[in-house]
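For this depiction, one protein chain was excluded, whereas all remaining protein chains were kept in their positions.
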Amino acid sequence: RLMQIEILYFGRPSENLKLSHETVNLPAGISTLGELLAWLCLRGDHWAQELTEARIKCAINQEFSAWDAQIKDKDEVALFSPISGG
Amino acid sequence: RLMQIEILYFGRPSENLKLSHETVNLPAGISTLGELLAWLCLRGDHWAQELTEARIKCAINQEFSAWDAQIKDKDEVALFSPISGG
Amino acid sequence: MSVSIQHEDFDAGAVMAELRATSNNVGAVVSFVGLVRDSSYDEKVENILVEHYPGMSENALNKIIAEAKTRWDLLAVKVIHRVGRLGPNDQIVLVATASSHRGHAFSSCEFIIDYLKTDAPFWKKEVTQQGGEWVVTKDSDVQRMERWNTGK
Partner (left out) sequence: MSVSIQHEDFDAGAVMAELRATSNNVGAVVSFVGLVRDSSYDEKVENILVEHYPGMSENALNKIIAEAKTRWDLLAVKVIHRVGRLGPNDQIVLVATASSHRGHAFSSCEFIIDYLKTDAPFWKKEVTQQGGEWVVTKDSDVQRMERWNTGK
């Protein structure tokens, strides 16, 4: 069955993609963060450039997560540039 | 020739000997801090108790000094309990 | 509350007074204030923009504080992180700790700011005459954080 997730953007990708959040319906076959990222990169060169794994960190439900982490229905996924607080 | 020195007292010995400072003329033969202390202890049991080397620290001209340090004429000698600031 | 994320400036002295007032057994209050520096890699910084992940940032800071409390005897802790547009010399962050013993207050304060730098979702964009640049996690900050686990 299809999964619907919320994606939040922070830092550089949020600014460059002019997007702070969106709700997306995931197509079949997307079940990890890495797969989600690859799928988002299909949106165009600008996306592919912003969302390479090397430039992005992510969290699922407000926990830092690795690219092989599983996504579940209703998850809150955040994509952001490396953190730099303090 | 005779030496005249100023002795300052701080902390426990100052309180117990009821003395903050005095000017003394040293008799011949007293040239180190250790000798000064032994000489002051001759003033009586109360002094001997307060000024045992184990309970006292000292400074000459505002520098911490060891018991074998030489005393010179006009020196400012300070005798005090172990420091405990901060 | 131990954690505050806010646009408004803060009064470090008032926070220290608050921590001091928690108990007559407080012997040491240590505080760290991080400020906006006016230069970055020799470029003049005009201002910075600080962003955070609402919800996760508070949780991350509370987790760091909880970990500090398992490592040291703390009587009180306060962390304030500002967000929004800030100029040179503006205060960005405050970490203050209170303990009976100064060693505990010092170590925990440094531990919290070190982990904040690597584990709390905040972002800084520095604006210079060349434009804006999102700052990335510094290797030196990662190394400082890792010291706490290797005993170095």
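A, B and C are the chain letters, set down in written order, and residue numbers restart from 1 in every chain.
In this text, a contact is a pair of C-beta atoms (placed from the backbone, for glycine too) under 8 Å apart; a residue touches a chain by one contact, two chains touch by 3 or more.
Since the model is a prediction, treat every value here as computed from it, not as a measurement.
J.: Give the labels of the shown chains that the missing chain contacts, considering the complete complex.
T.: Taking every chain of the complex into account, the missing one touches B, C.
J.: What is the set of chain C residues that contact the non-displayed chain in the whole complex?
T.: Given the touch definition above, chain C has residues 11-14, 16-17, 20-21, 24-35, 37-39, 88-89, 91, 100, 102-103, 105-106, 109-110, 113, 144 touching the missing chain.
J.: Spell out, residue by residue, where the missing chain touches chain B.
T.: Contacting residues on chain B, toward the hidden partner: 8, 10-12, 14-15, 59, 62, 64, 78, 80-86.
Keep this in mind: only the chains that are shown with their structure count from here on.
J.: As a quick test, compute the distance in whole Å between the mean CA positions of chain B and chain C.
T.: 49
J.: Please compute the C-alpha centroid of chain A, do the same for chain B, then give the distance between them in whole Å.
T.: So the centre of chain A lies 75 Å away from the centre of chain B.
J.: Residues of chain B that touch two or more other chains: which are they?
T.: none
J.: Which residues does chain C have that touch at least 2 chains other than itself?
T.: Residue numbers touching two or more other chains: none in chain C.
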